[in-house]
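Structure record follows, encoded as structure tokens.
Just one protein chain is left out here, and the rest sit where they should.
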Amino acid sequence: MIKPGARPLLEVANLQKFYPIRKGLIPRVVGNVQAVGDVSFSVAEQETLGLVGESGCGKTTVGRCVLRLIEPTGGSVRFDGADVLALSSGELRGLRRRMQIIFQDPYSSLNPRHTVAETVGDAMRLHGIVKSRAAVRDRVSQLLERVGLNRNYINRYPHEFSGGQRQRIGIARALAVEPEFIVCDEAVSALDVSIQAQILNLLSELQREMKLAYLFIAHDLSVVRHISDRIAVMYLGHIVEEAGTDDLFASPAHPYTRALLSAIPIPVPKRARTNIPLEGDVPSPIDPPSGCHFRTRCPLATAECAEARPPLVEIGPGHRAACIHLDRIDELPMPFASSLAREGSR
Amino acid sequence: MPSNATSIESPPDGSGMPSGSASAVVNRTPWQILWLKLERNRVAMAAMWLLVLLYALAVFADFISPYSYDAQDAKRSFHPPHLLGRIHVVDEQGNWGRPFVYGSKLANVYDKEYSEDRSAKYPIRLLAEGSEYRLLWFIPMKTHLFGVDEPARLYLFGGDQFGRDILSRILYGGRISLSVGIVGIAISTSIGMLVGGIAGYFGGAVDFGLMRLVELILALPSLYLILVLRQSFGANMSSTQLYLIIILILSFIGWASIARVIRGMVLSIKEQEYVIAAQALGFSRMWIVLRHILPNTLSFVIVTATLSVPFYILGEVALSFLGVGVQEPEASWGNMLQAAQNLRYLTDYSWILTPGVFIFLAVMAWNVFGDGLRDAADPRTER
Partner (left out) sequence: MSAEAAAGRPLLSIRDLRTYFHTSDGIARSVDGVSFDIFPGETLAVVGESGCGKSVTAFTIMGLVPVPPGRVEGGEILLGDRDLLKLPESAMRDVRGNDISMVFQEPMTSLNPILTIGRQISEAILRHKDVTKVEARRLSIEMLSRVGIPSPERRADEYPHQLSGGMKQRAMIAMALVCRPRLLIADEPTTALDVTIQSQILDLLNDLREEFEMSVLLITHDLGVVAEVADRVIVMYAGKVVESAGVVDLFERPGHPYTRALFRSLPSLEHRGEALQVIPGNVPNPLDFPSGCRFRTRCPIARPECATTDPQLIEAAPRHLVACPFSSDGGDAQ
């Protein structure tokens, strides 16, 4: 739910992705891995939506489905009004210029056999952004400088760079086609903290300058909080809560969000712990629990929770949560992160 | 996924040991790095030079060998090797001079015992005149690297049943035995890359079908398969045809294992984020395969190919040894060993096993060199 009046750039409705499990000598579908159950959200122009959750919650799959790098099983994705899932491959190519992706792993995200010039420049020529070889090199040099790299690095290979520098090259590659929307898939998770701060600042500057919208996928809540306007929290293939960033941190309404926030290690020593212990592990997406997927670990769960999956209901302006016990949320302690966030927003 | 609110780093490999940051190396292509790492491996470099030597000997066989592979001499059947004490530098009178040999007399016809005929010396001449040949298949020449004057004959490694010089036959045989490996690997690697690439990239039913075919070929005992394939070509064939058939048969068996490994590599490269990035940038499938996937299998393919060359060399040896490969009078290391199937020849004239030394050297050199290449291509062995 984007701010009233803002123009939605990306609208995702009821997105689903199942992976069939095949078994046998002559493979036969025996079940499904439910990577994404039913996910709807939208991203406005020049906005950052943070998508958080633990490993296996489906956040990366959502990011790839949005760009149609993975074909979703169901639902719809509209970009600037166009139905992304209905486009032919030729039409899709045109749209690729407008939507890009930045990856987590600074090592596997660059082809080890391509120079920086090739990595960043190839797509410019593909889309006819610049024509001549010289113009491509010129444009690549400019981009390198813009992402904070020396323009003389243009003929170097990935192995000659540090993790942070590689991440900058990955950003330059995405920017090469002048997109309006970028999926940042754990874009700073693999970096040292001092480098992570550099990249976060770079992403913010680029957003302002180039009027970019981000879908910022991460598991690190303090990073997501830093960069996002709004945050959606995923658990086992579903969004369980969505709110403006300050709102989500100050008053988390879903028990999972509260547990997640209370689990963040916060660099304030010897504070009172407000831990909400979650029992056990995330269940398997092959056989998710009936009803609310979180009920097996939820401290507030009752028998009712097994009956039906709770819908996302609006509990405040732009704040939605999917839980039938929203009224009992205050039985759980307020996470320390929330009290910090409240202080900060005051 | 690491989960840290405040991460300073994510250790790249978990061991925390310095893996030798590459940032100190400036502007080297991946190939240059491969070569630099290979260069530091002395054993592999020695193997490489040995291979260069063996292949050079084969290419210049007609110049280096004193005789043609089919030059018989019925009076010198199983002549013993001159290298075993029959090359002299001091003559009857005790004068030192250039190395020479004596002519030989058949002392015992039944046991083929030869004695030296000391009446005349035959100096070993460099660049001696001999039979005519075409150097590198087109320059007509008569000069050989070394030789002795008629009527003597030089048998450095000994002679075979028909009095042919084993050294000359080894050098000529190397042309066949060594080239089978190179040509065979070129063919089977091409098929393997194509099939493995298609299976890995397209997946699904195509992958399923192709991989079952691969398994079928790998499951059949290769010697049996070789014989079955060989019989289907019939018996009467020119030596060139036979040579091609040997390569075809060996390649037909060899591509399967390569295809299987390439498929695995393609599957893993397909998931690399740079491939997904190329997809997101709108590049076509063909472009992605040609620009991203295949080039990244290349160093691996070269390593595998190198390590599989011995299979072809030994395959030719096996076929020819069994008598279904290269036919007399054509020489190959395999059919030269065929003579050793006769127990009496084997015990009395054991120099007929000399081709085995060359087979061993070639196979070992390819293996050692391949190992070295593999270590050099492995990004984990940074130094």
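Things to note:
Labels A and B are assigned to the chains in the order they are written; within every chain, residues are numbered from 1.
Convention: a residue touches a chain if its C-beta (ideal position, glycine included) is under 8 Å from a C-beta of that chain, and two chains touch if they have at least 3 such contacts.
In this text, all values refer to a predicted model and were calculated from it rather than measured experimentally.
Among A:6, A:129 or A:193, only A:193 touches the chain that is left out of the view. Note on the undisplayed chain: of the listed residues A:83, A:145, A:281 or A:304, the one touching it is A:281.
Considering the complete assembly, chain A touches the hidden chain via residues 54-55, 162-165, 192-198, 200-201, 204-205, 219, 221-223, 225-227, 245-246, 249, 259-260, 262-271, 273, 275, 277-278, 281-282, 337, 340-341, 343-345.
In the analysis below, only the chains that are shown with their structure count from here on.
Each chain gets one centre point, the mean of its Cα atoms, and the points for chain A and chain B are 54 Å apart.
The touching residues of chain B, counted against chain A in their complex, run 1-10, 12, 21-23, 25-30, 33, 208, 272-274, 276-283, 291-292, 295-296. Taken in their complex, chain A has these residues touching chain B: 27, 54-55, 64, 67, 69, 92-94, 96-97, 99-101, 103-105, 107-114, 119, 122-123, 126-127, 155-157, 159-163, 170, 173-174, 176-177, 186, 189-194, 196, 219-222, 264-267.
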